[in-house]
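A protein chain is absent from this complex, but the other protein chains hold their places.
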Amino acid sequence: MAAAGGFRTVEPLEYYRRFLKENCRPDGRELGEFRTTTVNVGSITTADGSALVKLGNTTVICGIKAEFAVPPVDSSNKGYIVPNVDLPLLCSSRFRPGPPGEEAQAASQFMADVIENSQVVMKEDLCIVDGKLAWVLYCDMICLDYDGNLLDACMCAFLAALKNVQLPAVSINEETGLAEVNLKEKTPLTIRKEPVAASFILFDSLLIVDPTAEEEDLATGTVTIVTDEEGKLCAVHKPGGSTLTGAKLQDCISRAVTRHKEVKKLLDKLIKSKKAK
Amino acid sequence: MAPARYCVPGERLCSLEEGTPGSGTYTHHGFIFASLAGCFMKKSENGMLPVVSVMRDVDSQLLPDVGATVTCKVCSINSRFAKVHILYVGSTPLKSPFRGTIRREDIRATEKDKVEVYKSFRPGDIVLAKVISLGDVQSNYLLTTAENELGVVVAHSEADVRMVPISWCEMQCPSTHAKELRKVARVQPEFLQT
Partner (left out) sequence: MAGLELLSEQGFRLDGRRAGELRQLRARMGVFAQADGSAYLEQGNTKALAVVYGPHELRGSRGKAPHAQALVNCQYSMATFSTAERKRRPHGDRASAEMSLHLKQTFEAALLTRLFPRSQIDIYVQILQADGGNYCAAVNAATLALLDAGIPMRDYVCACSAGFLEDTALADLNYVEEAAGGPQLALALLPQAQHIALLELNARLHQDHLPRVLDAATQACRHLHALLDRVVREHLRDAAALLGK
């Protein structure tokens, strides 16, 4: 047992290759298998919507807070959605103290792009009074435990938290011109599209799904595919790394579509059980 | 087996007259207190006072101590020293590697001035070494390989194949048959694995 641990530290590539020869991975999964996903919504009562997602060991919590803002001048009937991914020091010993590192910034930018392109929520729905008042949704995703595949977990947490958001009814007092919030009347958001991400790594010309942190370190390239509920592509993210043939990319896309169905079933079951309470 | 008795930090275990403090305990005002949350153990040696200790199921992090034999991986070399990452202390792996330095004069016991670091270690080698100092403000852990049993255990040739030791200062690549210079550790025959 100590010898196996030793081999793993000293020659991680060889250790990993021996598992791949048997068509499985060190944690016992197959090459195309995702880790167990658990989702929990509504645990943070100070946030307007919250969700906690555990993808194997990777844990991400998403809290959404809604505030008032003035709509932008060029599109006066739109609100804002501001995502932010935070990788604090506690999630893994690999992160150093200081301003957000490139991984956190890249993840935040990825989330912003997907939200913009997939039109998860129509920004027009967030407008209260044209040109004067709109909602801004601050979506903060904090990674509590980093064990690889951050983007999938963030996407899932974000979607689950959005489904959990309840916005209060707002009316404008005609005399004072100020907004009045009615906390007793709350309505959920209209979610137009449901994007779900699936990440893969490239290793020795093999495609491996849902990498752990160890596997990510050994990988030579990564691919993330985001699909929506109609099987359409929302985003394909392949930031450099080793090359991929067109056929392999097609494999990724079909695996991503299957993953979407799995996650959708999980989220629907969760929302239904929450409503039943 | 008798049910294990659990103890928590701050719990008074016994007085100094009834036992000697072992690992996971501390003494205060003539009494032995627990400092870890775990199983209470009392081992009686013949004649002497029993050793009182607290054991945990999971081993906690060990720190390299002066005189301990450690296994490390060379990360960079220059003409004066080699920088290494300490991976194992004895046979227990460390959760996060510590940094160490092997100075040029600590590589060999004899002919210290004729030593060249480039001919003793290369980046990526696995080396068995001993800790001589915990280091001060300027430096990391200081290690030495100036013994026959210490030195390179695993090395890869330029063709990235694992090499076989042929003498105390040379290793050979089995595929290209090229010889490379290293300060090789003399491994006892019973530990050799093929």
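Note that the chains take the letters A and B in the order they are written out, and that residue 1 is the start of every chain.
Here, a contact is a pair of C-beta atoms (placed from the backbone, for glycine too) under 8 Å apart; a residue touches a chain by one contact, two chains touch by 3 or more.
If you're wondering where the values come from, they're calculated on a predicted model, not measured in any experiment.
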### Query
Hey, which of B:R12, B:K43, B:K112 or B:R186 is the one touching the hidden chain?
B:R12
#### Entry: Among A:E11, A:E33, A:D86 or A:E216, the residue in touch with the chain that has been omitted
A:D86
### Query
Which residue from A:F19, A:Y80 or A:Y138 sits in contact with the chain not drawn here?
A:Y138
### Task
Tell me where the left-out chain touches chain B, residue by residue.
1, 4, 6, 8-12, 24, 26, 33, 35-39, 56-58, 60-61, 63, 95-99, 134-138, 140
### Task
Against the chain that's been left off, what residues of chain A make contact? List them.
43-47, 50, 57, 59, 61, 63-65, 67, 84, 86, 88-93, 96-97, 138, 140, 142, 144-147, 213
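The rule we apply is simple: only the chains that are shown with their structure count from here on.
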### Touching residues (chain side chain B, partner chain A) in the complex
73, 87-88, 91, 93, 96, 126, 154
### Query
Given the complex with chain B, which residues does chain A contribute to the contact?
2, 5-6, 9-10, 93
